[in-house]
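Before anything else, here's the structure in question.
The other protein chains are all here in position, but one chain of the complex has been omitted.
Note that the chains take the letters A, B and C in the order they are written out, and that residue 1 is the start of every chain.
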Amino acid sequence: MIVVMDRNYTSNDVERVVSYIKEKNLEVTISKGKDSCIIGILGNTSTLDLQELYRIKSVKDIKKIKEPFKKSNRLFHPEDTIININGNKIGGGNLGIIAGPCAVENEEQIVEIAKKVKLSGANFLRGGAFKPRTSPYSFQGLELDGLKLMQIAKQETGLSIVSELMSISYLDEFIELVDVIQIGARNMQNYDLLKQVGKTGKPIILKRGLSSTIEEWLLSAEHIMAGGNENVILCERGIRTFETYTRNTLDLSAIPVVKKYSHLPVIVDPSHGTGSSEYVESMSMAATVAGCDGLMIEVHNNPAQALSDGQQSVTPEQFDEIMKKINLLQQVKCNFR
Amino acid sequence: MIVVMDRNYTSNDVERVVSYIKEKNLEVTISKGKDSCIIGILGNTSTLDLQELYRIKSVKDIKKIKEPFKKSNRLFHPEDTIININGNKIGGGNLGIIAGPCAVENEEQIVEIAKKVKLSGANFLRGGAFKPRTSPYSFQGLELDGLKLMQIAKQETGLSIVSELMSISYLDEFIELVDVIQIGARNMQNYDLLKQVGKTGKPIILKRGLSSTIEEWLLSAEHIMAGGNENVILCERGIRTFETYTRNTLDLSAIPVVKKYSHLPVIVDPSHGTGSSEYVESMSMAATVAGCDGLMIEVHNNPAQALSDGQQSVTPEQFDEIMKKINLLQQVKCNFR
Amino acid sequence: MIVVMDRNYTSNDVERVVSYIKEKNLEVTISKGKDSCIIGILGNTSTLDLQELYRIKSVKDIKKIKEPFKKSNRLFHPEDTIININGNKIGGGNLGIIAGPCAVENEEQIVEIAKKVKLSGANFLRGGAFKPRTSPYSFQGLELDGLKLMQIAKQETGLSIVSELMSISYLDEFIELVDVIQIGARNMQNYDLLKQVGKTGKPIILKRGLSSTIEEWLLSAEHIMAGGNENVILCERGIRTFETYTRNTLDLSAIPVVKKYSHLPVIVDPSHGTGSSEYVESMSMAATVAGCDGLMIEVHNNPAQALSDGQQSVTPEQFDEIMKKINLLQQVKCNFR
Partner (left out) sequence: MIVVMDRNYTSNDVERVVSYIKEKNLEVTISKGKDSCIIGILGNTSTLDLQELYRIKSVKDIKKIKEPFKKSNRLFHPEDTIININGNKIGGGNLGIIAGPCAVENEEQIVEIAKKVKLSGANFLRGGAFKPRTSPYSFQGLELDGLKLMQIAKQETGLSIVSELMSISYLDEFIELVDVIQIGARNMQNYDLLKQVGKTGKPIILKRGLSSTIEEWLLSAEHIMAGGNENVILCERGIRTFETYTRNTLDLSAIPVVKKYSHLPVIVDPSHGTGSSEYVESMSMAATVAGCDGLMIEVHNNPAQALSDGQQSVTPEQFDEIMKKINLLQQVKCNFR
């Protein structure tokens, strides 16, 4: 439930609302904008007496929230969330460009790719150290050594590091070694993991589950935010459908839908979304004008030899071409509202 | 199966290949490009002796076609198909803009909308006269009267007319009264209807079925083309998934996929694709840069009062805004190859 | 909307309700059970004054119908519909067994299969004469000759004939030559075809569309019934999902769902539903105890040589085994209260 104050509200009015709500043992969030103040009420609101609330000065409107997610709901937080990672902003029109190989393979590989994607305009380096693989017999990643190689690449290029965390056992190492923790699609509803990263202050990229609705995705963000960590970046990466010419079906309409319902940044991964490097350029361009806040693109210096997901990785040269087009498009990208 | 001739081929060489194939009672298609000639073989090719074919002068390569569609396959026809309708081209980089109401309601409505969308840059007027409605108790359209009202709008504006045909019983009237026949998603595999429109020379817009794969869609195009009508325009309009925040999931990756496998133009209907007018702008922009050959957008002068699909129709003013952005984006849209 | 009369209603009371409704230009259906009478109102009921209706003697309750389908709705028609075809009943606990090849190939084939399936207990012979094929280059069926061969098999065995109609052009021949007209999954929303068969008195098997919800399926039945033909048999035949080990996902829960919402018989096609002959026995058994009103099973005397769908056809010997188990299971099948 949210309480909308009218434009002449005073902090005294807000305080009266807040104390009334707290009396009922409910949690409160306050968002002050230029001419308005929105007070969110979390928890079981059935014990509230709306008439009493309406009697408080400056209370203009009280709205039930249909959506079950709250902290991630734009109603509670009308302004776009902008996440600043070492000076690189994601959200509110600021595009974060995350590029790198599916899996870190060795120092030479990760450093070379890092240098090249930086030159083309990336501000984040992605790389898998712990790989969630459908088969236990596939390459599972270099694990902690992979993270250390990414650190070297960071020192050489200044790029911030993004890598996927699969187990709470390695949380401390991730807090130390990466700048953004990625939660993969398969773990989108691993609530134990979400809860643990929710206790940290690290920015989290939360990938959409293969067959998760947007509502479930925002509720998973809520699991993280409920722990106090509001630095959540949503990442659309394709959903499972019956179509077989693409690995997944990239749901670009998720961009305007998320923008409508949530204030969180939403980025797009066209590499997993389509599963094929030849569709990455058109989908990156489409995502940009559709209003996303960033792109996550798999880049490999030698896709044919990649230890995983080679067919969906673009070369540094192709990535450079894509970035040139993205830069042109940013001037005409879709504005919401 | 296709036979690729080398660049020094002569028409005599081609003739020898063709006569060999015809001897085996197979059908032949010939595509001559600048430096190459591709000869397509339709039918059961198991009776061919490939060694004999290779012995013919200038035969460079013989390829099996994995895809079951043939006339719509880009392998047989490497150049983009461009369809010219009263001077308006669709395909090969030419964007056709089709706008209008879901259903024709009366003369005033259709003429007013037609004038407005023309001013904003549309070159086709869409309008439903026969409506495929899930319930037999919903408004089924004005039927032939609807087509006649569209004719009036055409006379007033010069816009070409697009309308959906649901029954072979009205084929003659459609041939007379509309410029482009639309086959709706529900009839994408109504093979009897496809066969009949395949015997006409009319341009056909073939909407993708709600849960049709791209391969099935191209095979339905094949049903039309097999009858001799090669003027097929594919229209992506959203597929059925588990997501409920949008009516359908608009599959924009279908654009580069179709471009890879087929030479036919592919347009996008963001109105049905998302089911919500507020997502039409971003998805129209995304489709444009992703490389589509046209847009089909529902526009209604009074969406709240529309007899059908009001919630997905934009107003003429919104349409005008969208067109301004589309025009900017056309300069940076994705080029394939 | 439905009007429920109390148990002491007189036909005079019913008449008063009916005439009130007809005054408002709405259509009426009347279902008289032992102690109750239910009067259904079809059309736009917003013009009715419910208070006036309640004032009529014996009117006990007036209910809005949430489901958009009406004639097929069990609320209007609490008793199971039982369809009698040449003495063979389908519905209300009577199991119709429909067996035969995917496509009629020649007289010897169809007559031999007919004789064998009859011996095992089938009471209907299925066979495709007009085949809806995804590719225009696949075998399209023997067309009218196929129907004539089925007639011969009918004369030899007494089995009633079921075959699929794809085009209204052949409606007259189907009325003459088949006992039950099948509408295939791809034509489930070919409303023109539904409307035309709705004007005949022939029993219709309406297959569920590949990605149709149960609600849409019942609405398609409604399109047939709205024309006056209430002899509709629903057929579940698998829906499209992401699973690839089966051709479709057979939705057996559709049986109790249809039984809850509709009075129409529902049969199951495990051959198309799974796409694999080795799963037909278990799914036939499961469908039977789940409460279906019939089975449609593809049987071919030589599956490996079948002109279509061989991999999903069982042999006459396998069919005989299945029938033995079905007969045992009928004694313990699920009863819906």
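Following the convention adopted for this analysis, contacts are C-beta pairs under 8 Å (C-beta built on N, C-alpha and C of every residue); 3 or more make two chains touch, one makes a residue touch a chain.
Owing to the predicted nature of the structure, the values given are computational and were not obtained by experimental measurement.
One of C:65, C:82 or C:257 touches the chain omitted from the figure, and that residue is C:257. Among C:239, C:297 or C:323, only C:239 touches the chain that is left out of the view. In the complete assembly, the contact with the undisplayed chain comes from C:279, out of C:174, C:191 or C:279. Checked against the full complex, the one of A:56, A:82, A:144 or A:210 touching the unshown chain is A:210. One chain is missing from the display, and on chain C it is touched by residues 211, 213-215, 239, 241-246, 249-253, 255-257, 260-261, 273-274, 278-279, 281-283, 285-291, 325, 328-329, 332-334, 336.
Remark: the residues of chain B touching the chain excluded from display are 211, 240-242. The chain not shown here touches chain A at positions 42-43, 68-70, 132-137, 166-169, 186-187, 189-193, 210-211, 216, 219, 222-223, 226, 240.
We take it that only the chains that are shown with their structure count from here on.
When every chain is represented by the mean of its C-alpha atoms, the one lying closest to the mean of all protein C-alpha atoms is B.
Ranking every chain by how far its Cα centroid lies from the centroid of chain C, the top place goes to A. Chain B has its Cα centroid 36 Å from the Cα centroid of chain A.
Spacing of chain A relative to chain C, judged by their CA centroids, is 48 angstrom. In chain A, 211, 241-242 are the positions where the chain touches two or more neighbouring chains simultaneously.
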